[in-house]
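Mind looking over this structure? Questions follow.
Missing here is one protein chain; the remaining ones are kept as they sit in the complex.
Letters are used for the chains, namely A, B and C, taken in the order the chains are written, and counting of residues starts over at 1 for each.
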Amino acid sequence: MSSTFGEIFRIHTYGESHGGGVGVIIDGCPPSIPVSLENIQHELDRRRPGQSDIVTPRKEADTAEVLSGLHDGLTLGTPISIAVKNTDQRPGAYDEMAVKYRPSHADYTYDAKYGIRAPSGGGRASARETIGRVAAAAVGKQVLNAISPGIEVIAWVSTIQHIHANVDPATITSEQVESNIVRTGDPNVVETMINHIKKIRSDGNSVGGIIECVIRNCPPGLGEPIFDKLEAELAKAMLSIPATKGFEIGSGFQGTLLTGKEHNDPFEMRDGKVRTTTNHSGGVQGGISNGENIIFRVAFKPTATIISEQDTVTDKGETTKLMGKGRHDACVLPRAVPIVEAMATLVLTDHLLRQRATRPV
Amino acid sequence: MSSTFGEIFRIHTYGESHGGGVGVIIDGCPPSIPVSLENIQHELDRRRPGQSDIVTPRKEADTAEVLSGLHDGLTLGTPISIAVKNTDQRPGAYDEMAVKYRPSHADYTYDAKYGIRAPSGGGRASARETIGRVAAAAVGKQVLNAISPGIEVIAWVSTIQHIHANVDPATITSEQVESNIVRTGDPNVVETMINHIKKIRSDGNSVGGIIECVIRNCPPGLGEPIFDKLEAELAKAMLSIPATKGFEIGSGFQGTLLTGKEHNDPFEMRDGKVRTTTNHSGGVQGGISNGENIIFRVAFKPTATIISEQDTVTDKGETTKLMGKGRHDACVLPRAVPIVEAMATLVLTDHLLRQRATRPV
Amino acid sequence: MSSTFGEIFRIHTYGESHGGGVGVIIDGCPPSIPVSLENIQHELDRRRPGQSDIVTPRKEADTAEVLSGLHDGLTLGTPISIAVKNTDQRPGAYDEMAVKYRPSHADYTYDAKYGIRAPSGGGRASARETIGRVAAAAVGKQVLNAISPGIEVIAWVSTIQHIHANVDPATITSEQVESNIVRTGDPNVVETMINHIKKIRSDGNSVGGIIECVIRNCPPGLGEPIFDKLEAELAKAMLSIPATKGFEIGSGFQGTLLTGKEHNDPFEMRDGKVRTTTNHSGGVQGGISNGENIIFRVAFKPTATIISEQDTVTDKGETTKLMGKGRHDACVLPRAVPIVEAMATLVLTDHLLRQRATRPV
Partner (left out) sequence: MSSTFGEIFRIHTYGESHGGGVGVIIDGCPPSIPVSLENIQHELDRRRPGQSDIVTPRKEADTAEVLSGLHDGLTLGTPISIAVKNTDQRPGAYDEMAVKYRPSHADYTYDAKYGIRAPSGGGRASARETIGRVAAAAVGKQVLNAISPGIEVIAWVSTIQHIHANVDPATITSEQVESNIVRTGDPNVVETMINHIKKIRSDGNSVGGIIECVIRNCPPGLGEPIFDKLEAELAKAMLSIPATKGFEIGSGFQGTLLTGKEHNDPFEMRDGKVRTTTNHSGGVQGGISNGENIIFRVAFKPTATIISEQDTVTDKGETTKLMGKGRHDACVLPRAVPIVEAMATLVLTDHLLRQRATRPV
């Protein structure tokens, strides 16, 4: 259903932006996996507001509390419940938004779907909802470490509007990505990207861009051949992140310009393993990982909240104007990097366990 | 699991390219929906081989047989089983492929996953598997007609390699798409596209391209807000089609070049309804349909099977050469148009029923 | 998976007896249903320890907190998270049990399954886990009230060991059941049952019995015909309650002594409706409700925890003796009545929504 993701390593999230809090239950986690609150809090800190001067200045501590499923630093095999309280609530700040539909937000569609809507902030459509995903993926990461050591999931900001980063997926490190507040992997564009975001913000405007992600050392054989192809699961995972508009893997849309002779990845033997000499496939063939690097890109639209006057209507059907306010990200990409990694990690963890069920290695 | 798609209108497919046959069970179909064998066969004929001189000349009748769930032209509410026998089997044609991994095919990854593989043809990875999807969607189309009359799902070939069609999603008709064997919606490029595909085929090569799809008259409120966002479900559905490498909705990857001021879709009242003046969102906001046209694009890589010699390895790890043969599509896009429509139809049908469960209209 | 129940009205529980707390997420709840904290707390109070002098004297307030999914007393259609903190923790009381397997408890089987176990109390196998079920069913009850007014779910203690209550399922009321601490529906056996439980407790022993439940005014048409038959779902729901050993519906095991001529329920027209003149079927035919009273019985074994010395082994495989201690119920049935009602309510709510998806009424 709506708030559940995964078949075996299965997570359930809850929570509105305003109200008691947000959180997640992880069901199906293997027992005896070492997981600490530090593992979880570290990932949450990477996505939280207020971490640098190019993201929203909201002060939300986003402190995780583990309510169940762990004992003495080990998973029990039972559901792991992680909760984060809502603290920085300013319901008043949203009074106008309670009646005026914010353009390109989910206000209108929630009303169309449910006939009722949380009146403050984005409710369930808030990016705060992703806290549960990131917390769950922090646990997933420990499962991957334990079962298939060496798997790495690294994402970075590949473009901000027209500014491109030049990054080699084969060698990029998490340290390189984390070394700059815009979370790109190319030191040459860090300043340009930061300045562009600041400029756009000072204009009351917003920008989007592309996040690229590589999964290295993924064992061959993950992914299910028909509907739950690994790339299909990744596509769904990525398009479930707020503000995303596109997904491509390997050669992607550009690959449609090549011919088959150019695009096919010849096989060869390397270090006693079946490998490909090129990687237009992006690490997945027939929906199943082939042992090469899995490389994909995700398009993020410019943030819908802008500090400018816009035409809109009220929930009563009256034409009106809305002036955005509040403390928002002019560009979500730096904070979206850990979310992309989280969703990829959840897909991998689930498929690793699915593969174990039918053919343990 | 692997061969199941949907939550309420739920399909299960089966079948290898060689063996008894392929088929589908549809579970959760509402009762008393008019469905005929003609409805089903019509859609199967649009995807079958041998239908024109730019697709594979294989002669497969792909005749559907309905084994259960229908009586006197009405659904019973019970599982509908549709089977298509395999007829044009030439196992011998694949002897070489049983040991040599075809580049950019699923031969190697199936071996990596299962440790065993159907030795003839593509097995479960064959495009023949999509027969079940198309048959199920033919039923889904009738459900949509009955429950939400007016919904239209129309796909067309938007590009073949570098050749672009100029098509207006708001007005394109199924008749226009079906009027030409390449299934594009722009009469000015039909000949160019056909000639290009023939030329590529005569070179023993292959090409890919982009299929675009519009869903018109979709009621607002479909799609679930978190993981099962309508665009996430469509993304998964499309990336589950063989040979796809990318998906984008609305402004897609190009939308990352716009600012928020340019990209946001202002609301207005039109004919008493909440509408947007632009549609960069592509008909979905916050994962839920907003009543505008849902527009998305799917990237197809060039066909992996080419009639040229390629480097590869055997399942014993020996370096070798493989010369493609057999009767294959040099370009899958014309036959993939009904498959894109089918997967979109399955997503819509399922979400329409999901919405009815919690809030019937 | 393990901690998820339901297809559309779907609940996920978490929590060990010792640790942060226990709780539940309800996903798939329709929007705009009136639900109050009082609704939830009322049901929790019926199952909590310390409510009378024949149940465990543990003092757990079991105060529910709603973290999400409600606004101004109405459901939002989003996940409803309900948490109950653990307060009365005495980990020390369980030191011996951390190494000695309590007979007929889940200590050994958890170790066999997971290789690790929460060292205090019953962990996830504690009856405390049922708090989430009861809280979720309190919401389900409001959904039933709103969608199908008049449905009643009433359970009562039918037997305590050899003491039988004489109750008419057609007329028994909740008030009658709640009027006595043993929660039976027959005033003539209340004292006998209470005295028997007290006697057994003073012997350091325990007893079980049978809980009977009636669902009145259930609309015909609920239940799915094959695997998810209404009686199959109820059977699973009841056997998922700790300490249960049997389930029967309608004529049950006694019905095997009748012939078909005696057992069949003839149809007649009554008040313009199709009705049966007898009800050996117990309100379900072919897995689907027929509009008659749904009547079933659930067998509960005597409580495993007894205040007597028992033979057992340690988790190291050493033979030993265990002397039960702690504050336990000598008979769980009075507190299990609301749990039986809760599980029945969850089954009904889910199937009502499932029916709406394919055929709204």
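The rule we apply is simple: contacts are C-beta pairs under 8 Å (C-beta built on N, C-alpha and C of every residue); 3 or more make two chains touch, one makes a residue touch a chain.
Only a predicted model underlies this, so the values are computations on that prediction, with no experimental measurement involved.
> If the hidden chain were put back, which of B:G15, B:P302 or B:P338 would touch it?
Only one of B:G15, B:P302 or B:P338 touches the chain omitted from view, namely B:G15.
> Please pick, from C:D27, C:D62, C:E231 or C:E341, the residue that touches the omitted chain in the full complex.
C:E231
> Take the complete complex as the reference. Which residues in chain A touch the chain that isn't displayed?
8, 28-31, 77-78, 225, 353-354, 356-360
> Touching the absent chain: which residues on chain B qualify?
Spelled out for chain B, the touching residues are 1-4, 8, 10, 12-16, 19-23, 25, 27-28, 31-32, 65-69, 71, 74-81, 83, 113-119, 123-124.
> Across the whole complex, list the residues on chain C that are touched by the chain not included here.
Touch with the absent chain occurs at residues 1-5, 7, 13, 101, 103-106, 108-110, 112-115, 124-125, 129, 159, 161-162, 200, 205-210, 220-229, 231-240, 242, 244-253, 255-269, 272, 274, 276-277, 280-282, 284-291, 299-306, 308, 310-313, 317-319, 355, 359.
The criterion applied here is as follows: only the chains that are shown with their structure count from here on.
> If you average the CA atoms of chain B and of chain C, how far apart do the two points sit, in angstrom?
It comes to 46 Å between the two C-alpha centres.
> Measuring centre to centre with CA averages, how many angstrom lie between chain A and chain C?
A distance of 39 Å separates the two centres.
> Which residues of chain A are in contact with two or more other chains?
Expected reply: 1-4, 13, 113-115, 124.
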